[in-house]
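Have a look at the structure below before the remarks.
What you see is the complex with one protein chain gone and the rest in place.
What follows is chain A.
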Amino acid sequence: MTKSAKAENALELRDLSVAYRVAGRNRAVLRNLSLNIGQGEAYGLVGESGCGKSTVALTVVRYLPRNGSITGGAISLDGQDVMKLDAEALRRARAESVSMVYQDPGKALNPSIRVGRQLTEIFELGGITGKAVEDRAVAMLNRVRISDPTSVMQRYPHQLSGGMQQRVAIAMALANDPSMLILDEPTTGLDATVEAEVLDLIAQLRQELSASILFISHNLAVVSNMCDRVGVLYAGMLVEEGPTEVVFNDPRHPYTVALLRCLPRGGQRKDQGRLDTIPGFLPGIGVDIKGCAFADRCALADDRCRSELPPLYDLGGRLSRCFYHEKAQALPRATPSDVAPAPKAAAVPVLRVAGLNKTYSSHGHALRAVKDVSLDLRPGETLGLVGESGSGKTTFARLLLGLVPPDDGGTIVLEGKALAPRLENRSDDQIKAMQIVFQNPDSALNRSHSIRHLIGRALKRLAGLSGKALEARLNDLVRSVRLTDRHLAVKPRQLSGGLKQRVAIARAFAGDPRIVVCDEPTSALDVSVQAAILNLLADLQSKEDVSYIFISHDLAVVRYLSDKIAVLYLGRIMELGPSEDVFSGPHHPYTEALLSAVPKLDQTETARIRLDGEIPSATNPPSGCVFHTRCPRKIGAICEQQEPPLSEAQPGHSIRCHIPYEELARLQKEVVTEPA
């Protein structure tokens, strides 16, 4: 292949159509998709899951699943027609000009081959031999900011953290200096701080390397920070395209408008209005679409939209596939924004936790998963738990629920009565007063029962109902989570992720709980579904006066729902206070770093605070302040020697830091961190 004469575009898709063969029929996944990515350009592709984003990526590298086939159109990679390549030429194209990084780096690396070997084989393929191979591999790992490349090369993938694994995967992708780099959800599933690091790395590498980038993500904020241009994909069609800022600030397709409205933005809170949602569902793959694919879910749609496919209107440097692109932003809300009045916060806490500790012993070492946690929760209040993986959020939730017993000494008091440490010693009333909603409803719902059976059983067990009363309450409950009767007869697998999560929520509410622990309840859902679930949780709260303990890595979501925030690091509360105070600051340096790691849609390139390295092991926490090893605001020896107390900086707002509150306020004013 000649690289000398560079084509004008690194990648060109012309009327690309792809179908999957399901049950003997070809079902269209991509429909006449055309797009260009210029040399050195970063192009973002966004859309809900199932709209064909990953299929685009797999088609470009010709790695469709066995049942997938290209039914029309052309792909040109650096001027070369990918579809005309024979096996050997295709292999060479993959080796030399296109690379791909995808989600879940733990699976993308071969588990039984050392990292070094997986990297060196790429250089050997390029004809390099002997010592030079090793040197190139070390250089490449250095390039992705791995500080100790020789030792990393000796390791197996499972011995590296998720962030390191993804760095290695990026190093492998860039090893042969490809002209086209495809990133398919490269940071999904990583911690916010790790995500920020990986995104920084990609941004820096863009400056050093010449590769054009196709960046696929469901996270609009990530795309807005990384890409020059963005394309919005819906049902396998491009519905809008243009420069990133323009599209996100001035969207011209109702779908883009609706997607953006689903996100809690600019510090929006539950009492300020509900999130907008997108009614209905993405059309199933392969259905015949006559007019506009989005018409069924669009409040602006009229007869013309339903019968005639809108063309891609060229609006001067940007495209929109909508007849009414001019008034797209006038799209009426699908969900009224008015909120139910907030419940009056009673003075008596429903839950009091004091001096809670949990120590696991692992291989003779004590692992302090939760250390000295004390807090109160009032009825109708939401406590947001924030922190990286391994900070003790989930352990804390498990302690409350009695799934693991805490160390001796700590107390959990529910409605004035001390709770037994173990679930089996708690009374039925206490058990049903505290329920949980998990991240993954699939594994939480028994797949062999109908929805009616699942909710009915919960009502029987938790509320002690039967017969007519059960039936009545069941209907009530189903309506309050906005499911309909036709959902009752089906099994979980026949429902979408969002509907399944509603079932899980209905189950948790069956026994009139006082507290519901929500452990990343929306992390596996699309933004439009997430918005609906968040609205539902807020509505249920104001109706039932229930309290939430809300765990999420998405700070905007936590902020939307929470009245109170606890920031955890290595099992300790670093900061505790009313949501607004914690988010607007002054805050603990760790909170500050967490907040600045979040990619924001309306980012005005603020200086980002980077946390170096990974969260230390809880078996061997750093001396003094546990955060001092990564703290950008460390003031000196005192941080290494003495653990600061969690002291009340302002009424109700406590911070565990040696830096006085006023000083934090002064320091943090210099860097204006736009809150999530």
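Heads up, the rule we're going with is that contacts are C-beta pairs under 8 Å (C-beta built on N, C-alpha and C of every residue); 3 or more make two chains touch, one makes a residue touch a chain; residues count from 1.
The definition used in the following text is that contacts and distances are computed from a predicted model.
A.B. asks: Can you pick, from "Molecular chaperone TorD family protein", "Pyruvate dehydrogenase E1 component subunit alpha", "Sulfate adenylyltransferase subunit 2" or "Peptide/nickel transport system permease protein", the UniProt name of the chain not shown?
C.D. replies: Going by its UniProt entry, the chain not pictured is "Peptide/nickel transport system permease protein".
A.B. asks: Would you mind spotting which of A:35, A:51, A:75 or A:172 touches the chain that isn't drawn?
C.D. replies: A:172
A.B. asks: Can you say which of A:159, A:249, A:475 or A:494 touches the chain missing from this structure?
C.D. replies: With A:159, A:249, A:475 or A:494 as choices, the missing chain is touched by A:159.
A.B. asks: Write down which of A:96, A:177, A:200 or A:296 is the residue touching the left-out chain.
C.D. replies: A:96
A.B. asks: In the complete complex, the non-displayed chain touches which residues of chain A?
C.D. replies: Touch with the absent chain occurs at residues 61, 63, 66, 87, 91-96, 98-100, 102, 104, 107-113, 121-122, 125, 155-156, 158-159, 161, 169, 172, 176.
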